[in-house]
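The other protein chains are all here in position, but one chain of the complex has been omitted.
Order of writing sets the labels: A, B, C and D. Residues in every chain begin at 1.
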Amino acid sequence: MEKLRGRAAALLADGSVALIIGYEEGTKRPRPLFCRNSESTKKLIFDSRCINNLAVYITKKELVGKDRIAVTASISTLRSILQLYVENQLSEEKLLVLTVDLNGELREFVTFDEISAYVAQFELKRGEREQEILSKIEGMNREERWKFWLGEMSHCFKCYACRSACPLCYCSKCVVEVNRPQWINPWPAPLANMEWHINRAMHMVGRCTACGACGDACPVGIPIDLITRKMMKDMAPEFGYIPGQPAKQGNALSSWKLDDREQFIR
Amino acid sequence: MSSNTVFEPKIIAFVCNWCTYAGADLTGTSRLKYATNVKIVRFPCTGRIDFLLLLKSFAQGADGVIVSGCHPNDCHYTSGNFHARRRWIAFRAILDLMGVDIRRIQYSWVSAAEGSKWADLVNNTVSEIRALGPYTEYQQVADYLEKGGYNGEA
Amino acid sequence: MSKIGVFICHCGENISATVDVERVSKEIGGMEGVAHAIDYKYMCSDPGQTFIKEAVKKYDLDGVVVGACSPRMHEPTFRRACAESGLNPYLCEMANLREHCSWVHEKSEETTDKAIDLVKMLVEKVKKNKPLDSIKVPVTKRALVIGGGIAGIQASLDIANTGHQVILIEKDPSIGGHMSQLSETFPTLDCSQCILTPRMVEVAQHPNIKLYTYAELESLEGFIGNFTAKIRLKAKSVNYSTCTGCGACIQKCPVKKIPSEFNAGLGTRTAIYVPFPQAVPNKPVIDRVNCNYYKRGACKICEKTCQVGSIEWDKEDEIITEQVGAVVLATGFDVKGADFFPEYGYGKFKDVLTGLQFERLASASGPTFGEIRRPSDGAIPKKIVFIACAGSRDPAKGIPYCSKICCMYTAKHAMLYQHKVHDGESTVFYMDIRAGGKNYEEFVRRAIEEDTVNYIRGRVARVYEKNGKLIVKGVDTLLGGEQVEIEADMVVLATAGVANCGSEQLAQKLHVSYDPYHFFAEAHPKLKPVETNTAGIFLAGACQAPKDIPETVGMASGAAVKVAALFSNDQLVREPVVAVVNRLAPPLYSTCVGCFMCETACPYNAIEHEEIKGRDGSLIRTIARVNQGLCQGCGTCVAFCRSKSIDIQGYTNEQVYAEVMSLLND
Amino acid sequence: MSEKNIYLPYLMTIDKVTKEAPGVKTYRLKFQDEAEAAAFDFKAGQFGEYSAFGEGESTFCIASSPTRKGYIECTFRDTGRVTSGLASLEEGSTMGFRGPYGNVFPMDEWKGKSLVFIAGGIALPPMRCVIWNALDLRENFKDITIVYGAKSVNDLVYKSELKEWTDRPDVKMVTTVDPGGETADWKGEIGFVPAIVEKVAPSSENTIAIVCGPPIMIKYTFPVLEKLGFKDDQIYTTLENRMKCGVGKCGRCNVGKLYICKDGPVFSREELNLIPAEEY
Partner (left out) sequence: METKYINISGLEQWFDAISASGKRIYAPVSARGQVDFMPVKHLNEVAKEYIQTTQSVKASVYPKAEVLFSYEKVHGKVNLTDFDPESVSETVLWKVHPCDAAGFKPLSAIFNWDTTDKLINAHLLKTTVVSYSCATADESCFCTSVNGSPGNVSGSDIQLTILSDGGAIAEILTAKGEALVALLPGVFEADRGDKKEKYLVDLPAKFSLEEVNAKLNKAFNSTVWKEQSERCIGCGACAFVCPTCACFDIQEDTHGSKGRRIRCWDACGFALFTMHTSGHNPREHQSQRWRQRILHKFSYMPERLSVVGCTGCGRCSRACPVDMNILEHITSIAEQ
């Protein structure tokens, strides 16, 4: 921790970066912290309780400005950073990535290739809650699944916390705000909510890095992260990509294979 | 609709201009007959067909949907149908996870030369959807607002 | 702004027989935004079009929907009519009431209801249409002709003679194609080579034609007027700039037993070879598969023989890039050969031949110098049986179509045989005789009547060998299905003409479509027989379907004229059905966030990066931009774009959405 | 009588459609219900919510003068879902209207003064209401000057009225287009509105300036007026924030403690100084 704070303070002091996005203690659990001077780096912490995906801030222009910034990144955040890089949202010159590895050592990444190599050592983990709900859903028949999700969707009030917390939802105008035509009904109602979440899942196919930020953010406890995670679980082997290790030549839906499955096509 | 008449499903077909639309033209020039339930919307390519259109179709009262384009390798634009195929694989998986009745979406490859295949596709799809009945499960919730909804009342 | 005019066509009775067209026009007339709706017997006729033109002016229409036949048929017609009356042509849409409604449904209320729905759908679409301007792109006035058979030769010469550059590529070492293999040609029996070789020489010497033999198309990128062709020049292993074509190397080559392609396997050739004496260019290539040096690392006799040192052992395939504005596909056809007719014993019995092999036997330049001799023992066959429709018109063989040339060349073969073997006896098994062509029927008659060829109408079930004779077993359907058995010395199969192997891959490289038999597909079976669906790529000859020489030459000239017409413009006007990335006033600029997944999805590399810069020149954002020349309008990017920042003109999100909604709301 | 639903629009018939400029149209609207028509009244500066049934509502000012009874007019540009829905309507079509909303220009206080109208682009409609109101009560005012500019000649709206005003001896009409926007036969000024105002230099004595236009135009016009001696209480403008309800509830047009829809849209510069400039 002290190493992290020290390094952060030094980076700010010598002007290598203008801002360090990290974590501090919050009222319930650690929360994002924005250090613009050495003094504030004393509040920096980094441990397993730090679950906010900080990659969400890196694409916010008004926050990061034009200067180089640093971010303390969890594995999830690292994966998101890689995906953002592939989607042309980040540049190596403007970003320094810090993390603390399993041995408690401070690691610094200057290039995305370094991040990619580092991330490759880690497997995607699945939480107990996730597994529990997933097996519950997998045990249902179609009608039951429909009822289950419709029930969940009836709680959604379209606060878009899922969208706001997701590092990959960086569009300046989301499809739900497009009204010519009005693709997705903007009011909260079960079907309109269902449309939104199906749409979100489609947009995440091959992009989602399973950080779980959307599910964590949902104030009404809808396990929305399961939709994208389940898709990832099923689609990654099918389309031949490695979750969290994006390929530069496009993502699952902007590429194809000659022998993609098509037995459902008559 | 009185109770003793047969349920006539509303089905929309999203087809590409070069293969299936032309195939359906051939069905016409060959004077093959099929059910009137299906109405064709023309797209340049299956790659152009937005999954949201399929969702909106059901929300607005469609009982079934046909999506059809060129056979693999035959796409006028080389790879639009391959992109589409991927999109449908993912879309079907999501719909199925959410419990949407994916039997109501019939995907097909119908080439410009397959006039009779188009007629068969339409007739089969109509009878299959007719057997499934109206998609009220989906359409009912489209009007949910009227009930002055509140938490948990789906 | 909706004042839509709706025009319902009866199409004679094609539509009105099953659709109550009056009800359609009446109900549509009551639709919101419809200012005028009528029905008329022939909308596409002159008076019909005049109705539209007058209504556009009278009612100040801002959109037109014609309910008639398929838009694939008459959309250009009606759009032109609108344009002539001052309405932007892209404000005109067609509802397909014939192919998609009246022809596929019985007369009923439902059929009329569907017709109304279809028209409504297009009315709702046209309300969202925007005036579009055609796209203008420059034209590179050079043509690429693929295939050096008579089709490619004719097309090349015709284009070259209009003053434009032509690049002709041929995969074999010589141009000439199948026509150079033929003996005499029907119905005049003039010598094929005699009429072809002057053309071949002309190609080689034409200042506007650049000939690449032993070359194949590697890739084709770009779009009409602006193609970039990558051509693979296969290593010939002979330096053509120094080779004199003396032929000494061929004489000395120790590998002599390679079946000659030119002689359809009936003769042999060497490993370093010129396919035939009249080849153009008349210089050898080394067949590396069979050459001793390439196989075993030793020999090099040819090198020693060559006085000018033209052998290049280490020469590799070379890829060259050529810019062209149009492409003519003239890759020809192939005939079905071995293994396709086990019941006829082809490949098993030496004296069962294909038609093409018989051509070589009959040809003065062939392996027997024009004498009809059995491959098995060199004897002159006294009895010969020709089997027409060997494979063709046989759905069980997967070739339901007629190969078109077989009836004629079979008659020719029988006739040639009779001329050469005066005491010979020839029999033709046929299904029907198709002799539709100038002097064709007379030709067949002559074979039957003057040359006493025995024509038996019926299928041959089997050919087998018995005591050194070939027994042809069939039925004579004219004699009430009587079993016929003929002892023959030779059997000639008029095998089906099929697409060249590799045509499928070539089609994919070129982005042209092909039919179920892998022949390239024309854009319209009647009105656009030489165009493909890919603008700027044209078809000539038997790569589109089997055809005879005059038809091939005619089509090649047709394609040449299309190319010349294209080249007569400095600019090309294209349909504006292309994708567009939205642009907004600052500070938004666009809703595109520059993820460039569209770039990876686009099959045409049409997505470019556009840098948005502030007044001070600093980079604000990078967004996607569509190169309108490269975009072909497939719309894959549109369905892919998460923020809906890219849309395709003519099929915009608003348009297709309105169509779908109109079908579901009532 | 039960409580009135403030979101329920009046049904109006489009009586007349005028194409003003590319994408810009003026609709003359008449009440379908005579009782509603009789009870309706408004003052210069007020606005309303216009419905295209099937698309939604959009906010524009009432562009006609309250002195012209029996109808209201609105002018809008086809830019979004609602305006394009409205634009697709024809004479005789039904649309909805809620209003009048907002405060008014204090025409009564201006009696006996000179008026200078300064407008740019599509911002002439709110001004047109005041101009006609003043012209219809011409005797109440001294000099009337109008400076109006648009990007190009084609973009000028109310072309026939511009001519009418030009031809009137009791109005000083100055039209201008941005450099490059002129046509060969253009007889008006060429230049941006603030520069033209400076050139025309209306006297600030006993004069009210009413400014309406895009934010950038207002920003550069205020200093010019200041230079000409206009005090803050002599300058008026009307704001066009994004609105949905029009009745001070939905929260969109809340600027500082004010609701533009209730406390505005008309503000004197004096009042504007009291609200945070960055938020409108």
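Side notes on the structure shown:
One rule holds for everything that comes next: a residue touches a chain if its C-beta (ideal position, glycine included) is under 8 Å from a C-beta of that chain, and two chains touch if they have at least 3 such contacts.
As the structure is a computational prediction, the values presented were derived from the model and not from experiment.
By the touch rule given at the top, the unshown chain touches A, B, C, D in the complete complex.
Among the residues D:70, D:215 or D:229, only D:215 touches the chain that is left out of the figure. Screening A:8, A:44, A:78 or A:165 against the full complex identifies A:165 as the residue touching the chain left out.
When the omitted chain is restored, the residue from A:115, A:189, A:236 or A:265 that touches it is A:189. One chain is missing from the display, and on subunit D it is touched by residues 2-9, 11, 51, 53-57, 79-80, 92-94, 96, 214-215, 240-242, 244-245, 247-257, 262, 276, 278-280.
Mapped onto subunit B, the interface with the missing chain covers residues 60, 145-146, 148-153. The set of subunit A residues touching the chain not shown comprises 26-29, 31-34, 52, 56-57, 62-63, 152, 155, 157-161, 163-165, 173, 177, 182, 185-189, 192, 213, 216-217, 219-221.
To be clear about the criterion, only the chains that are shown with their structure count from here on.
Comparing chain pairs A-B and A-D, the larger number of C-beta contacts belongs to A-B. The distance from the centre of subunit B to the centre of subunit D, with each centre set as the mean of the Cα atoms, comes to 49 Å. Residue positions of subunit B with contacts to 2 or more other chains are 51, 56, 79, 83, 87.
Counting partners per residue, subunit C has 601, 640, 653, 657 as the residues that reach two or more other chains.
Those residues of subunit D lying in contact with subunit C across their complex are 87-88, 90, 93. Interface residues of subunit A facing subunit D in the complex, by the touch rule stated above, are 179-180, 182.
Listed in rising order, the residues of subunit C touching subunit B in the complex are 70-72, 96, 98-100, 103-106, 108, 110-111, 113-114, 117-118, 121, 504, 508, 511, 513-516, 521, 533-534, 577, 601, 603-604, 632-636, 638-640, 648, 650-651, 653, 656-657, 659-661, 663-665.
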